[in-house]
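Yeah, one chain of the complex is gone here, protein chain that is, but the others are all in their spots.
The letters A and B name the chains in turn, as written, and every chain counts its residues from 1.
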Amino acid sequence: MRKTVLFLAALLLVLSAGFAQAGQKYRIGGATYGLVGEYMKLWATALERHPAVVQGLVDLTIFDGRYDASVQQSQFETMSSQGYDAILFVPIDIEAGAAAVATAHANDVIVVGSNTRVNSDLLTAYIGSNDVISGYMEAKAVIAKMGGKGNVVIIEGPIGQSAQIERREGNLKAIAEYPEVKVLEMRTANWSRAEALALMENWLTAHPGQIDGVIGQNDEMALGAVQAIKAAGLDVKDFAVAGIDGVSDAIMAVKNGEMDLSILQDAVSQAQGALDIALGYLVKDYQPMSDCWKDYPEMKWNGGKDKNYDVPWTPITKDNADEQWAKRQDLTAR
Amino acid sequence: MTATGTDQEIILRMVNVDKRFHGVHALKGVSIELRRGEVHAICGENGAGKSTLMKILMGVYAADSGDMQLNGHPVRFQSPRQALDAGIAIIEQELTPIPDMTVAENIFLGREPMTAGGLFVNYRSLNRMAQDVLARIKVRIEPTRKMKTLSVAEVQLVEIAKALSYDSDVLIMDEPTSAIGERETDVLFDIIRTLKTQGKGIFYISHRLKEIFRVADVVTILRDGEYIATKPTSGLDQDALVNLMISRKLEGQYVKENTPTDVPFLTVRNLRRRGKHEAVSLVLHRGEILGIYGLVGAGRSEFLESLFGVARPDGGEVLLEGKPVAHRTPYDSIRNGVAFVTEDRKNSGLALILSVKDNTTLTSIRKYHRGPFVNRRREMRDVLRAIDFFGIKTPSERQLVRNLSGGNQQKVVLGRWLLAQPSILLMDEPTRGIDVGAKREIYKFMSDFANEGNGVIMVSSELPEVIGMSDRILVFKDGRLNGEVSRAEASEELLMQIAT
Partner (left out) sequence: MPEEASAPGKPGKFWTIVWELRIAIALIIICFALSLATPYFMRERNLINVLRQVSVNGLLSIGMTFVILTGGIDLSVGSMLAFGGVVTASFVSNAFKDIPSINPFLAIFLGLAAGTLLGAINGVVISKVKVTPFIMTLGMLSIARGMTYIYSNGMPITDLDKTFLQVGQGYASFLPIPVAIFLVAFLIAWVVLYRTKFGRYVYAVGGNARSARISGINVGFIVFMVYVISGFLCALAGTLLTARTSAGLPQAGMSYELDAIAAVVIGGTSMTGGKGSLIGTLLGVLLIGFINNGLDLLSVSSYYQQVCKGMIIVGAVMLDYFQSDSDR
């Protein structure tokens, strides 16, 4: 009995998908945690430039979650009741989106997570980058420049956020491989450049001449540390400084030699990849349109039905900074 | 010491009460007794220790030494709450109603009757209880009215009802008539007589000596924290009482030496403000003190506010020496040489948390500006001049006004206006809550001021004051001018007749 019901439901779904393909546009929502800050802006812009949107296959609406899980929840309710076909979801935190996903699931709306995972098995699929790896990569790079030994300080994100937890895990994993590297300080600056600036100034006072490397869990804070180093009259080139995300200012700082490394969190691939995955569930025999699958051969399409897609991190160093800068200019041009 | 002559039992006895405030000896071994059915007035100039004594009784302050007995048992209150529970209630000079609560809620605040189970307020029984209390003092106010809809006098009556609702044996009334008019005062005195027959004891504090003779049986006089005497009022007259209160002898309470001219100075034509007062016309002559009398709520203060530009009138004109002037804001009036001593020092007269100096030069400070900066030497010179002129008793010009007595606070207000060099002085209840000595100095100032060719308009609820100081008296009733009385024909009976 139950099997029959399931079968009928599945049949209905297939049929309706078939009708949809026949002519109408797909309504897809981009649910961001908030449109302030460079990353989410790039993410939204990339979606708007996805070929499917440009060609008119998809009717895209971007939602501003205003850094509030309850706002996102009500936006999900709106989208579900208005008959959206799919939602591309960037939750504010790993624990904060499960209820929203359940709402969409109950209304048979496809939800593809992007950038930040949701603690829910109702998520249709997820595309993002592994924060543990980025934390590991940046710490490795800093230690490498220090010659495998010396003292580092770690400037952390807001304590308890999944990005902070995972990047810290990666940071410490790399440091554990080098017994001669010591962590002098590890404190939060809440992703804020101004806070990191004051923190680093005080550390430079407390540990004069002892700090060799700065691990910023994002670029903004790494840039704050760079400012503090300059303000103290020291040479930035004597420090190994790395951050994560690849914001424009950080690419610039790498170009100028003020930062050694920023790790690009690829907003374009995370956004466009998510849309491709969603369309893969909606359109029969869909072939992905975004360039991201070509950019990262190691990220396989696999018919679009994988549960997890891992967008690799791209280290931005002096070698590729110019190229990345040009790409960014293209994306932010209005 | 028991010169009262009554043989009623003693409810309350305070013996050798002594209190110092960090060096100031506020009470020097004062003793006092209160009997059942007795109205016991306490008299003295400001700073004599009346309020301190009552606050010790109420448990607000602790006495340094001395004993207190209530119904023969020694007591010592740590808080007003304990005093209330023991049957001592106070009606304070300053009213503290909660405007958005009803009369009944205010009376029984914190003691509301609850429904069974104690979850909800039983409003029916609350309103009935309030009705009973109000009926006991023959006051007709609906218990369900909001406090903010009541007049000041009605609020005062509610406060009295509240004090009575505790079924206290001892009632303290601190200047209960300062905010109400003659008619409400009569009502209050009727209430007091009723309470006497119920065997309550009442301490009565007032600056209005006439009231004391009307209502009190005995009077205790304090001077500079010292006990002077306790006498039955029947064996005293007003002059004798004043002489006990002040060490120096007063030659007549009022100082009136000005001679009015018939040169028109300020002319008001049909000045009106909707809902506050109807069209009022008057002429103030040079050298004249023009009195305005009326009951509370007759629109006298509101008229002064319209005239000074505190509130915008709806129509009418003001002429100064025949030339029309526009007083849209107080600033305009001040520029035209008008000053306004308001009725309520604390709410509209002074900034209590600022110093004597800052309060004194608030209006005149623009005169001391040299370029962008205040010339502080000139400012200080004027401040000291004002302090000196009015004999303001303050340890220094940096003292906060809050710490001064009422009379000295009023002198600061006068000093401020003096420095603005006005030629017309509007005064609303200029001597309210001020001791006898200071009153006299203020009268002298008014008289001297008028005599220099200036003009004074004085609003007052105290008949003797109006009659004693005015050259002419205008009487307000229900927001309009109801009559004019010359100095020669003025009498309390006549003024009351026009006012009611």
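Criterion: a residue touches a chain if its C-beta (ideal position, glycine included) is under 8 Å from a C-beta of that chain, and two chains touch if they have at least 3 such contacts.
Keep in mind the model is a prediction, meaning the values are calculated, not measured.
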Residue of A:122, A:194 or A:326 touching the missing chain in the full complex: A:194
Residue touching the undisplayed chain, where the options are B:111, B:193, B:366 or B:381: B:366
Touch residues of subunit B, complete complex, unshown partner: 21-24, 308, 310, 329-331, 333-335, 340, 342, 347-355, 357-358, 361-363, 365-366, 368-369, 372-374, 376, 395-396, 398-400, 402-403, 416, 420
Residues of subunit A in contact with the chain not shown: 35-38, 40-41, 185, 187-188, 192-194, 197-199, 201-203, 205-206, 208, 220, 223-224, 227, 230-232, 247-249, 252, 332-334
